[in-house]
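Just one protein chain is left out here, and the rest sit where they should.
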Amino acid sequence: MTMEVDRVLDKYPQAGRDSLIPILQEVQEGEGFLSQNSIVRIGRHLGLSSAKIYGVATFYNQFRFEPQGQFHVQICRGTACHVRGSAGVLTALERALGLKAGETSQDGLFSLEVVACIGACGLAPVIAVNGEFHAAVTPETVKSIINDYRKQAREDDDEG
Amino acid sequence: MTKDEKRHCCEGCWEFADPKCPDLVKCLLFRPRGVVDTMARERVDSRVNALKRVDVSTPVIYVGAGTCGLGAGAAGTLEAVQEWIRVTGTKAQVIQVGCIGLCAEEPLLDVQLPGKARLSLRHVTRDKVVGYLDSVFANEIPAKGALMQFSGEGLENWPSVPTWQEHPFFAPQERIVLKNCGLVDPESIGEYIARGGYQALATTLTNLTRTELCTQVEKSGLRGRGGGGFPTGKKWRFALDTPADQKFLVCNADEGDPGAFMDRAVIEGDPHRLLEGMAIAAYAIGASKAYVYIRAEYPLAIARLNEAIKQAHSFGLLGENILDSGFNLHIIIKQGAGAFVCGEETALIASIEGKRGMPRPRPPYPAVQGLFGKPTVINNVETLSNLPEMFTMGVEAFAAMGTATSKGSKVFALSGKVCNTGLVEVRMGTTVRKIVEEIGGGVPDNRAFKAVQIGGPSGGCIPASHLDTVIDYESLKEVGAMMGSGGLVVMDEDNCMVDVARFFMDFIQKESCGKCIPCREGTRRMLEILNAITQGRRSEKGFSALHRFQGILQLEQLAKVIQDTSLCGLGQSAPNPVLSTLRWFREEYEEHIFNRHCASRVCKELLEYTIDPDACTGCTLCARKCPTEAIMGAKKSPHYVIQERCIGCGSCLEVCRAGAVRAQ
Partner (left out) sequence: MIDLMVNNRRVKGEPGEMLLSTLKRAGVHVPTLCHLEGLFPSGACRMCVVEVEGVSGLVPSCAYPVREGLTVFTHSTRAVQARKTIIELLLANHPDDCLYCNRNTHCDLQKLAADYNVRSRQYFGQRTSHNIDMSSPSIVRDPDKCILCGKCVRVCEEVQGVACIDFVGRGSKTTVGTAFEQGLNVSSCVNCGQCIMVCPTGALREHSHIKDVLAALDDPEKKVVVQHAPAISVTVGEELGLKPGTDAFGVLTAALRGMGFDRVFDTGFSADLTVIEEASELVHRIRNGGRLPMITSCSPGWVKFTEEFYPEFMGNISTCKSPQQMMGAIVKSYFAQQEGTEPANIYSVSIMPCVAKKFEASRPEMGSHGTPDVDAVLTTRELVQLLAMRGVDASKLRPERADTPFGDRSTAGKLFGATGGVMEAALRTAHFILTGEEWPKSRIQSLRGMAPRKEAQVKIGGTELGVVVVSGLMEARTLLEEIRQGRDDIHFIEVMTCPGGCIAGGGQPQHSDPEILKARMQALYAIDRDGDVRTAHSNRSVQRLYDEFLGEPLSPESHRLLHTHYVKRNVVL
C-alpha cells in the first residue's frame, strides 16, 4: 500500500501546494481511497501539516477515506433526474442494497454514492455502476439491475 | 515562395507526416499562401474537401458517442456497427462524433454513402444496427428510423426525409458554439482546420494588437456565459492593464449546475474550438499559461481535451512562438474534485492553488490579483468557444445578433418534462416559448405545462403567463429568473414547485462551502422550513405547525439577508428559486402550509391514502402489507384506512391489484 503513495509522490519531486489535489486524485485512483498513512506521507512530501491535507481532502466530494465496494453505484441528483423521479430511485436503491449513501456493504460488494449531475440529463433518471450508465431507471427496474450485478459477482467468484 | 521554390505539396502533409512540411500550418491557415502551383492548390483544396467530408469515396458511419449517447447505449451501437462491418466485409469508415444536441433521439447513427446526403438515423440501439445498416447500404430508408439528412451541393437527397435545416428541433437554432458538434470528428485537428478552424487565431495574432483585440471583443458585446454575464472584453482589459510578470487564463469547465451539460458537449464534440478560443483570450490579456479547470466527472471530455492539446502542440498552434508571432501558450488541465462552489472564480483559484475551495472577498478581483496573486481571467467554456466563430463572422455581425444588452447566441440544456430533450443554441432575444414549444416540442403525454426553471440553483422559474419572456440577461432577471449557465428544466402539472424549491435549496446546502454565516446557516434554516412545509404531516406536533406558519415570512426575511450579505455568488443567488416560486406559485405554498395538501402529489408525506370501496375486492393484500396495521377490513369486504395510524409509506398503493387505493 505504501508503495502506491510513494510511486505517485515520486512523480512530483519538489512539488508545490498546487499539486496537492492532483496527487490526492492519483493516490486515490491507485489505492481506492485515502488512508491515514497516505495523508501523512503526502503532507511530509509537500511540507504541509496533515491537518491541512485532511482539511483539503474532506472539502471535496471526490475523496473517500474508506474503500469502495466491488460495484460502486452512483446515482445522479441533478435537476433533470430529480424532476423525473430520482428520489424514488434512490430509496429503491437504498432498499435493494441495504445501504445509505456514502456506505459500503459488509460483504464489500456494493457501495452507494450520490453524485452531482452526471450530465446525461436527456436520459434521466441516470445511475452509473462502475462507470457504466443505466438510463431512465425507475424504482421498479432498480432491483433487476442490482440483481444482474449480484449474479455477475457470483459468476466471477465461481471462475476465480 | 519564389518560382524556384515551387513545391508540389504532398498528400501526406495533412497527416502527421514526418518530417512535416515546415510551411504546413501557415499554408493551411493563410492558404493558399505558399501554394503557387495550380495543381498543388487544387490538391490542397481537394484535401480540404475530403477532410470536410463534403462527399466521400468510402462510406462513413458516424456514431453519436458523447456521454449522453453512451448513456443511451451508443457503446453497444458502436460494437454492433463494427461487428456488422466485419461480418459483411463492407468497406466503411467509422467515426465517433460528439453530441449534436437531440438527446431524446439518441443513440444517433449517421450514414454517408458516396454521392448521397448524410442520413441521420434515430434511436439506433444495438439491436437495430444490423437491420438499419442493411437497409441504408441497400439504398433504402429504414421505416421509422430516419431522423433527418444533411443535404449538400451535388449530393443526392434521400426521399421524404427532412433536412437538418427543416427539422423542427434544429430549424430555429443558430449554432455558433455548437457549430461542429455531432458533425465533425472531434479527434481530427485536420478536419477542424479544414472547416476554417484556427483561422481566427491566425488572423488575430497577425493583425491585432492585444489592446485592439480587447476593443474588438468589447464591441462584440460578448458577456460571460457561465452565469455572471460580465462583459468579456472589459474583464480582459482589467487583466491586460495590470502589469505583472505572469498572467493566467483559466477556462472554467467545472459546469456544476445540475442539469447543465453544454460545456461537456462542446469539449467532447469540438475540443479545438475551445482551445482556439483560449488561445485568443490568452493572447489578448498577455497570458503565457492557461488552465482548464474541468470536473473529474467528465472523463471523456478530459481525454478529448488532452488529445486535442497534443495535436495542437504538434501543429505549432500551442506551445512556443505560435505561428511565428512570439506568443507562447501552455495549457494545463486541472481536474476538479467535486465541489459546486468551485465554479465561483475565487473558489476555483483556491482549488487550483491546492486549498479548500472557499471564496475570498473581492476586491481584489481576479483579473487584477488572482491565481498565485497574478492577474487572472476566468472565462467559461461557452464564452471562449464563441470567439473563433465570432471573428470569422465579424464582431459587427455578432453584435447585430440578439438584443440591446445581450449579443450573440446562448446554448441551453433543455431537459425535464419536454419531448425533445437535449442541447439547443438560439440567438439572444428568442422567446422562452419558442424554445420550449417549438424546439422542445412541448410537454409530452398531454400533461399541462407549469413552469420552466432557468439558471439552475441560482435561477428562478418562469410560469406559463410569462413564456414570452425573451432570452436576455436583464429580461430574465426582471421576471425573477437568471440566465445562469443555461440549464432549462421544463416542469408540468405533476411537478410540485415547493418541492422544486426544496430540491435546489438542498443542493445549495450540500454544496455550500461553509465559510460565511448567511449561506451556511441561512440556507440550512431555509431548507428546514421548506422541509417542514413539504414533509412530516403525520409526525407533526402543535409547535411545529406554528413554525410552519411562520415559515413563509421567515423564508422571505432570511432570503433578503442571505442575498444582501453572502460572500459569493452561490450564497447571493441561493434564495432565488425560493423567491421565484413564491412569486409565481404562492398558492402552492399556502396549500402546503395551511391545507397540508400537495396537488401534484409529489410531496409523499402530505398524501392521504384512501381506499375506494367500489373498486376494492377485499383481497386483504394491502392490510397484510401495511407496516403499521392501518388498514382494516374483512375478507371480500371493502377495506379502509385508519388515517391516524397511516405513515404514508405507499405500500398499499404498490400492491393493490384492483387500483382501489387512492393517494391524494
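The letters A and B name the chains in turn, as written, and every chain counts its residues from 1.
By our rule, contacts are C-beta pairs under 8 Å (C-beta built on N, C-alpha and C of every residue); 3 or more make two chains touch, one makes a residue touch a chain.
Since we're looking at a predicted model, the values are computed, not measured.
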item	value
Displayed chains contacted by the hidden chain, counting the whole assembly	A, B
Absent-chain contact - pick from B:136, B:516 or B:606	B:516
Residue of B:89, B:159, B:243 or B:363 in touch with the missing chain, whole complex considered	B:363
Residue of B:88, B:209, B:465 or B:557 touching the missing chain in the full complex	B:557
Hidden-chain contact residue, picked from the options B:328, B:572 or B:617	B:572
Residues in subunit B touching the chain absent from view	339, 356, 358, 360-361, 363, 509-518, 520-522, 524-525, 528, 547, 554, 557-558, 561, 563-567, 572
Missing-partner contacts on subunit A, residue numbers	36, 39-40, 43, 48-55, 58-60, 65
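One rule holds for everything that comes next: only the chains that are shown with their structure count from here on.
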item	value
Mean-CA-position distance for subunit B and subunit A (Å)	24
Subunit B residues within the subunit A interface of the complex	67-68, 70-73, 103-104, 106, 255-261, 264, 296-299, 334-340, 351-358, 372, 413, 415-417, 421-422, 453, 456, 487, 489, 491, 495, 500, 503-504, 507, 511, 513
Partner subunit B, residues of subunit A touching it in the complex	16-22, 24-25, 55-56, 59-63, 76-84, 115-124, 126, 131, 133, 135
